[in-house]
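In this view, the complex is presented without one of its protein chains, the others remaining in place.
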Amino acid sequence: MKTITVRYFAMFREHAGVGEESLTLDVQTAADVFAATRERHRSSEPVGHCKVAINDDMADWDAPVADGDTVFLFPPVAGG
Amino acid sequence: MKTITVRYFAMFREHAGVGEESLTLDVQTAADVFAATRERHRSSEPVGHCKVAINDDMADWDAPVADGDTVFLFPPVAGG
Amino acid sequence: MITMTTDPILPDELRDNLFDPGAGAYCAFEGWVRNVNEGHAVERLEYEAYEPLAIKEGERILAEARERFKTLHAHCVHRTGLLEIGDCAVWVGVSAPHRDEAFLACRFIIDALKVRLPIWKKEHYVNGDSGWVNCGRCAAHGHSAA
Partner (left out) sequence: MITMTTDPILPDELRDNLFDPGAGAYCAFEGWVRNVNEGHAVERLEYEAYEPLAIKEGERILAEARERFKTLHAHCVHRTGLLEIGDCAVWVGVSAPHRDEAFLACRFIIDALKVRLPIWKKEHYVNGDSGWVNCGRCAAHGHSAA
């Protein structure tokens, strides 16, 4: 089990009701964090439509997460 | 013979030494006016690189000119 | 340089920063809040951004544009917070020796910004509904327009 700080944005934040929480999760990759928190962010988007960052760097969904990492879950973006 | 007011622009005007002059010419078309005034505007450009207007409307080089017309001779343009 | 701001965007000052004696061309793009989107009458927009990463990724996009199109200067400002109809949401400006590069770089930048920056847009509709743009399948939501 790893302690992961999860940060939610936009729709995900509204669904989770919080912008950030610390969770103890049995996860190996960023995609695992997305799946493990699905009940919180309530997204049915395929991960491919969303983006993820680990510790302030954009990351691939199969990037490994370590104990103490912060994982940023981004719903589909719409800048501009 | 027709009386044609010929107007020169940019390089043509500099060469002719005047912006406008009234000439009595034996001409049928705008291209004839260009050729008949070649010694004045001293251009070796093919007419295809230049433009012409008759009485304030852009015209084709083979457009007919009438007695009393004003013919505008435009060297290659460079707006913008 | 990319900047995020909650203040109104003032294009004239931004433009002057791109002056360069070797620049023969300047191209600018602005995204304005318009009164309708996909058939819904829009009242206002709300932009949310994760700024540290938006800036990091934005700088990367600008550097890619400069290298690819040999521009002289390329800047961008993106607004966040609540915006009204007619407000400028994003400004992109590019100066370059010739117009080809200026147009191509400006277009490249705005296209990349829209899909790569962690920025989200919530539309508030005249009928009282609201919805996150591009998030049609982010699961059911009480006031989603999806």
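As written, the chains take the letters A, B and C, and residue 1 is the first residue of each chain.
Everything below uses one rule, namely that contacts are C-beta pairs under 8 Å (C-beta built on N, C-alpha and C of every residue); 3 or more make two chains touch, one makes a residue touch a chain.
Here the structure is a predicted model, which means the values were calculated and not measured.
Hidden chain, full complex: it touches shown chains B, C. Seen across the whole complex, the unshown chain contacts chain B at 9-12, 14-15, 42-45, 49, 51, 53, 56-58, 72, 74-80. For chain C, the list of residues touching the undisplayed chain reads 11-12, 15, 19, 21-37, 85-86, 95, 97, 99, 102-103, 106-107, 110.
Definition applied: only the chains that are shown with their structure count from here on.
A straight line joining the Cα centres of chain B and chain C is 50 Å long.
If you average the Cα atoms of chain A and of chain B, the two centres end up 72 Å apart.
Per-chain CA centroids place chain A at a distance of 25 Å from chain C.
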